[in-house]
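The complex is shown incomplete by one protein chain, all other protein chains being positioned as in the whole.
Then we have subunit A:
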Amino acid sequence: MSMRRADRRAANAARHRLLPEGRVAGPMPWIIAIMMFLTVLAAAAGLGLGTAVRAMSADLAGRATVQVVEADPQARAELSTRVAQALRGSDDVRAVQPVDPQRLADQLRPWLGEDAVSGDLPIPALIDVELTPGDAAAKVGRVRNLLLGLSSKLRIEPHAAFLLPLAGLLSALGWLSAAIVLLMALATGAVVVLAARGAHDSHRGTIEVLHLMGATDAQIARLFQRRIGLDAALGSAAGFSVAVAVVLLVGTRLSATGSELISAIDLPWAGWALLVVLPVGGVLLATFAARWTVLRALGRSL
């Protein structure tokens, strides 16, 4: 009786192992794991940089700095006060924040030395301006006209003007990451195709026997699909897990820098959801590639 039970257990398993088991021992799961690791890292970088670019663009478009270029310190202070008041009265301005002269001097000290704080060197006063949401360029134009009406010694510098190249660089890196993800997907598909061809060749004898018993191409392809799908699932899970750990670690390091710019590289929940889709997509891609390859190979036989 126990023999019969053993037979039944073996039979249940056998339907799925007409091809020899060989997971983990073979290179496929490891290759998939490495590719998934790199894919997830590239995708995370792309998504993080994308978030940073979006945040930066939104931030930059609505910010500007007004320079009060007046040599006389007292006149500069008075003009600064007038400008701040005028700006606060503007419908285009949401917030006005004069930059503390002491803080500005501290920032300049490394380049200008003690001259930065001596008062002998005329340093413009700065006023940070946050514009109300809307057409930033038009608002900057109106604020510029407002300042011209107050004094000819006033300049307005939209932040977008000097941080735009950096945003462009980050955007380019984001697109590069997307291209890498695409290339990795193609490479994964190619690896699976090669593996499926190899498996098909090495099991040619078994396949022929199955064919002669009346197995359809779809039945045989399912065997390869299942095996390669399992290998891909195993590799994807491993690669994804390690990549997520690395992403979390890098995220912690970025936060620790304290830099507002670097901290903008953030992975939102939607980004994490997209990352989770990658291993699932990888398994589906591997399964499809295996099926396609084996069906093509079988189609060449009788």
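Just so it is clear, contacts are C-beta pairs under 8 Å (C-beta built on N, C-alpha and C of every residue); 3 or more make two chains touch, one makes a residue touch a chain; residues count from 1.
Methods note: contacts and distances are computed from a predicted model.
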* **Name of the absent chain as recorded in UniProt (options "NADH-quinone oxidoreductase subunit F", "Cell division ATP-binding protein FtsE", "Protein nirF" or "Heme exporter protein C")** => "Cell division ATP-binding protein FtsE"
* To do: Touching the absent chain in the whole complex: find that residue among A:153, A:211 or A:296.
  => A:211
* In terms of residues, what is the contact footprint of the unshown chain on subunit A? -> 3-4, 6-8, 10-12, 14-15, 17-18, 20-21, 205-206, 208-217, 219, 299, 302
